[in-house]
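The complex appears here minus one protein chain, its other protein chains still in place.
The block that comes next holds chain A.
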Amino acid sequence: MTKLEKQILLVSIFATTITGILVYLLREWGNVETLLGPEANPFLTHAQGLHYLFTPFFILSISLIFKQHVYEKIQSSEKRRISGFTMVSLYLMIIVSGQILLYITEVNFTYYARYAHLLLGSWFALTFLRHLVLRFS
């Protein structure tokens, strides 16, 4: 993994996680009460826009390191292999749940997909932290 690939990976995961959490917080607790009723937070659109902007970089960053890092480590028997393997599985599920959120219109299904996406994303971020800790330990 080159230095540039590492930087792209770190920045994209950090930015996607932060903007994702921000979208969730603004959506669930950021409503503004107006004369006619509740209104979504005015910053929600910007937070969503940033999340959609960073997501392709996140997908790209994993794809960049796939051959020389992910695939190689899967074949080896290092301790970090478990967290890496978990991350790859979560990565795929995050992409699928994110796509479901964008395209599916069934109300109940999108409700569960939203929480699945949030849970998988948080799990991915925590596993990534563990992955880094294991690297330096």
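Structural remarks
By our rule, a contact is a pair of C-beta atoms (placed from the backbone, for glycine too) under 8 Å apart; a residue touches a chain by one contact, two chains touch by 3 or more; residues count from 1.
Going forward, contacts and distances are computed from a predicted model.
Candidate names were "FMN-binding domain-containing protein", "Protein GlnP5", "aminomethyltransferase" or "Ferredoxin", and the UniProt protein name of the unshown chain is "FMN-binding domain-containing protein". When you scan A:Lys6, A:Arg27, A:Lys73 or A:Arg130 for touch with the missing chain, the hit is A:Arg27. When you scan A:Leu44, A:Leu64, A:Ile94 or A:Ala113 for touch with the missing chain, the hit is A:Leu44.
Interface with the hidden chain, as seen from chain A, comprises residues 27, 35-40, 44-45, 48, 105, 107.
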